[in-house]
Every structure is written in C-alpha cells, then in structure tokens.
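Only one protein chain is missing from this complex, and each of the others stays in its spot.
Right after this comes chain A.
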Amino acid sequence: MLLRGLTTLVLFQLLGSMLSALLLPMLPGAILGMLLLFVFLMLRREVGEPLSVAANSLLRYLPLLLVPPAVGVMVYAAAIWADAWAIVGALVVSLLLSLLFCGWLMQRLIERQQQEKHDV
C-alpha cells in the first residue's frame, strides 16, 4: 500500500524532472511533479488509498527531512551575522504588516460577499 503510493509520488517527481529539463528549466522538477499530480487528481476526481497513505506518511516526516538542509546554515553563519539587523527587521516588520493586512482584507471580502447575498 505504502510502497505503491510511494512509487506514484516518485514517478511524478521523475516526470517533473524530465519536463523541467525539456521545457521549463527555471522550475524545479519536484514543483512540476506536484502540479502534474494535482492535475491528475482533478481528472481522476479522487485520491486513491495507496497515494493517500504514502502522502500522509511522507508529510508527517517532512520536518525530519528538513533538518539536513537546515543544518546547512552553519556554512553561512558569517553572511547572516553581517546582515543580521536587516534580516530580523525585514522579517518581523513584514510579518506583522502582512499578517494583519491579510486578515483584515479577507474579513472585509467575506462581509461584502455576505452583504451581496443578503441584498439579492
């Protein structure tokens, strides 16, 4: 079950990599694979049991898979220190601004949609 779903995921990743090499070199193969799988699911209109099992198990361990790339930060420690204030400032201020902006915008849009329904 798990193995079958995993095979599907790997196949889509390989397909994406081929497509990336052939047509779209600026997009990573994994992203193209994700889009291909998404289109495939829309056409099939359901997520098969093996695929759902494999996707859930992989996504559960996603944080573990991200540890090795995160450790790579040790190579760039000096570059981060040099720009530390710019980075922290940009991250904190932009986070707060966009978080509040998105929440406010979405709430306004929902209210407007409900208002229109009410009027009709």
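The definition used in the following text is that a residue touches a chain if its C-beta (ideal position, glycine included) is under 8 Å from a C-beta of that chain, and two chains touch if they have at least 3 such contacts; residues count from 1.
Everything below uses one rule, namely that contacts and distances are computed from a predicted model.
For the omitted chain of this complex, the UniProt record lists the protein as "LrgB family protein", which is one of "Nucleoside ABC transporter ATP-binding protein", "siroheme decarboxylase", "LrgB family protein" or "Glycerol transport system permease protein". Along chain A, the points of touch with the absent chain fall at residues 6, 9-10, 12-13, 16, 26-31, 33-35, 37-38, 41-42, 47, 51-52, 54-56, 58-59, 61-76, 79-80, 83, 85-87, 89-107, 109-110, 113.
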